[in-house]
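In this view, the complex is presented without one of its protein chains, the others remaining in place.
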Amino acid sequence: MSEHIMSSKLYYTIWIALLCLTVVTAAVSFVDLGRFNTVIALVIATVKALLVVLFFMHVKYTSEKLTKIVIASAIFWLFLLLALSMADYGTRLLS
Amino acid sequence: MSDSPIAVEQHGPELLHHFVDAEQQRDAATLGMWLFLATEIMFFGGMFCAYLIYRYAYYNEFAAGSRSLDIYLGTINTAVLICSSLTVALGVRAAQMGKRKLLVILLLLTIVFGLAFMGIKGVEWYQKFEEHHVPGHSFNAADLVKEYPQIHIDQQHEQIYFSLYFAMTGLHALHMIIGVGIFIFLTCYAWKGRYTPKYYTPVEIGGLYWHFVDIVWIYLFPLLYLIDRKPLR
Partner (left out) sequence: MATVAVTAEREHYLNKEYGIRSWLLTTDHKRIALLYLASITFFFFIGGFFALLIRLELLTPAGDLVQADTYNKLFSMHGQVMIFFFLIPSIPAVLGNFLVPLMIGAKDLAFPRINLLSWYLYMIAGVIYIHCIVYGGVDTGWTFYTPFSTAFSNTRVIEAGIAIFIAGFSSILTGLNFVVTIHRMRAPGMTWSRLPLFIWAHYATSIIQLLGTPVLAVTLLLVVFERAFNLGIFDPTRGGDPLLFQHLFWFYSHPAVYIMILPAMAVESEVVACFTRKRIFGYNFVAMSSIAIAVFGFLVWAHHMFVAGISLYSALIFSILSYLVAVPSAIKVFNWTATMYKGSISFTTPMLYAFGFIGLFTMGGLTGLFLACLGIDVHVHDTYFVIAHFHYIMVGGAVMGYLGGLHFWWPKISGRMYPEGWGRLAALLVFAGFNLTFFPQFILGYMGMPRRYWQYPPEFQVLNVLSTAGSTILAVGYVLPMVYFLWSMRYGKIANDNPWGAAGLEWKTSSPPPTFNFDEAPEVTWEAYNYEEIPAPAEVPVER
């Protein structure tokens, strides 16, 4: 972990951004965008998660590559579980 | 070079004997916590997989169940957790700068936010209990069907939504309780002055855990509360 001490101003900025994104995602859900509602909700959630990971958890400022590999691997593994399971469910009606 | 106890004297008592130096100990601790968080991603991930499969199969029921949740309480709870992440991040910073009193205040604030989250969650769960939306023998989602008669909702599929709702928010709440417990310990040790700019690893890795629990909620919120809120004709 790096010793880099972040400015509290940056923390407050991220905090405000997270709160705004929360309000946005809740508000957007009332607008009819069809399938895109889900996409936007997940995109916003991912942006929020990235803000927390990169700034609050200091991943942006760490010199440790291994941390990033661990995070990426875990997300990739979850993706494997979801994708290969859906490979079954998504194709059942086809066969 | 000898690995006798002599080397230990030059460091604080927190340096465990099997580590070469404090940096190795801190690097090991943080890597350990990140790996643990990876396991937690897979732990929650199993439930996310179940959620994904059933939402794909029973979209209408999931949407109806989602609509029955209180979006205002959910949004407020999300904001509460975001505030708690802020206080955690500021707390780690306070530890880095050796500001003991500030650290204690921020840790206490984090605990307060955590308890507030659980209080609101308790209120929501109680609402669900009153509405007979708790899975089990007295489950009855007829009110959902009544509200939107043009949409076909199967009671049993609806129960699956609520089973997952309680399982996922319950597991999340359990992690919050553990987090609050950890932070109580951290607060006590911080009060006693145990954390210095040279050694604040427990605060750092406790913070990582807390942020992770926050991130899980960041995903749970839209997936459970915001499936379909558009006004129905």
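Think of it as A and B in the order they're written, each chain with its own count starting at 1.
One rule holds in what follows: a residue touches a chain if its C-beta (ideal position, glycine included) is under 8 Å from a C-beta of that chain, and two chains touch if they have at least 3 such contacts.
The model shown is predicted, which means the values in this text are computed figures rather than measured ones.
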Residues of chain A in contact with the chain not shown: 66, 73-74, 77, 80-81, 84-85, 87-89, 91-92, 94-95
For chain B, the residues touching the chain missing from this view: 1-3, 16-19, 24, 27-28, 31-32, 35-36, 38-40, 42-47, 49-50, 53-54, 57-58, 135-137, 154, 156-157, 159-160, 163-164, 167, 171
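One rule holds in what follows: only the chains that are shown with their structure count from here on.
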Whole-Å gap between the CA centroids of chain A and chain B: 15
Residue ranges of chain A in contact with chain B within the complex: 1, 3, 5-6, 8, 11-12, 14-15, 18-19, 22-23, 25-26, 29-33, 37-38, 41-42, 44-45, 48-49, 52-53, 55-57, 64, 66-67, 70-71, 73-75, 77-78, 81-82, 85-86, 89-90
Touching residues (chain side chain B, partner chain A) in the complex: 26-27, 30-31, 34-35, 37-38, 41-42, 45-46, 48-49, 52-53, 56-57, 71, 74-75, 78-79, 82-83, 85-86, 88-90, 93, 96-97, 204, 207-208, 211, 214-215, 218-219, 221-223, 225-231
